[in-house]
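Let me begin by presenting the structure, written as structure tokens, before commenting on it.
With one protein chain withheld, the remaining protein chains of the complex are depicted in position.
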Amino acid sequence: MIKWWKILAAVMILYTLVWGLLNPVPRLDILNETIRNVYYHVPIWFAMLFQMGYSVVFAIKQLAKNDMRSDLISNQAAQVGLFLSIPGLLTGCMWAKFTWGTWWTFEDPKLNGVAIAVLIYLAYFILRSSIIDELKRARIAAVYNIFAFVMMFVFIMILPRLTDSLHPGNGGNPAFGKYDLDSNMRTVFYPAVIGWVLLSLWILDIKKRLATLHYQKHEE
Amino acid sequence: MKNKFFILFAILFLSVIGKAQAITGEPKMADTFRSEGKIYVVIAVLSIIFVCLIAYLIYLDIKLRRLEKKD
Partner (left out) sequence: MQNGRLSHLIKKEFLLEFRQKSTFAGILVYIVATVFVSALSFKKIIHPMVWNALFWVIFMFIAVNVSSKSFMQETKGKGLFNYLYYNPRQFILGKIIYNMLLMATLSLLTFFFYSWFVGSMVQDMGMFLTTLLFSSTAFSGVLSLMSAIASKANNNMSLMAILSFPVLMPLLLVSIKLSKHAIDGLAWSVSYKYLLILIMLNFVVIALATILFNYLWRE
């Protein structure tokens, strides 16, 4: 089903690809042209957080209604979110290599937080695979999902702001807003965020339908 | 064919990304790059890759629609 928002997703990201490389950006030391990575690296993480949020909403729904559909959606959304963390991490590493001088560092709390969030969600999938009874699996996985989301939120968004960090906007560094994000960059950044979130929803939609077909086939 | 594009893309990409500027100069940007029109190659490459991915997604979408219609 080709819906309007899917086309919108594709168009928006294409727009950010083209115009993001062409439009004028603030000229800054160290960052130089790589500030354009804001159009790609950050929206991917936004999309991942969105997917995890989607997953937790359906986990709560599953606990309230005790049905399998919410569990299926919650599961698939968590998968999409976890998948999105890979390009997020890769783009972050590339960016770090050129601006901070190293692919990875254990000093930055946001990097640590992200690594731990990935591990937490991996543990979620291990938990799912260890329970056989369907309904039981749905409930217990939903409980852990809620826990995982809150902890992820704490480790990625809250802790880095409280301690020293290399990332802009956290722990002593001015946020990107100070880097003149108001003017030209916003015209590309906001569509990029919307585009990537919609793209992740498209991928989720496909996975949902595929999983539903699988499920119906198993039922027979 | 694909390899040529990839190598070209890699070289262009790597040379655009920030190098430490001289002590007195202002931040070096990719102006010469742009003025010579090479930036359009980068854009073209990235757009092609992205359009291919979107095409794959659309293909999956249509295939799923057919499967769902069967029931």
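For this structure, a couple of remarks:
Going by the order they are written in, the chains are A and B; count residues from 1 in each one.
Throughout what follows, a contact is a pair of C-beta atoms (placed from the backbone, for glycine too) under 8 Å apart; a residue touches a chain by one contact, two chains touch by 3 or more.
If you're wondering where the values come from, they're calculated on a predicted model, not measured in any experiment.
In the full assembly, the chain not pictured is in contact with A, by the touch criterion defined above.
Across A:68, A:94 or A:127, the residue that sits in touch with the chain not pictured is A:127.
Set against the missing chain, the residues A:63, A:94 or A:211 yield one that touches it, A:63. Considering the whole complex, the residue from A:7, A:68 or A:140 that touches the absent chain is A:140. Taking the whole complex into account, chain A touches the unshown chain at residues 63, 112-113, 116, 119-120, 122-123, 126-127, 130-131, 136, 139-140, 142-144, 146-147, 150-151, 154-155, 159, 162-163.
Going forward, only the chains that are shown with their structure count from here on.
The distance from the centre of chain A to the centre of chain B, each centre being the mean of the chain's C-alpha atoms, comes to 21 Å.
Across the interface of their complex, chain B is touched by residues 1-2, 6, 10, 13-14, 17-18, 21-22, 27-34, 98-99, 202-203, 206, 209-210, 213, 216 of chain A.
Contact residues on chain B toward chain A in their complex (touch as defined above): 16-21, 26-30, 34, 39, 42-43, 46-47, 50-51, 54, 57-58, 60-61, 64-65, 67-68, 71.
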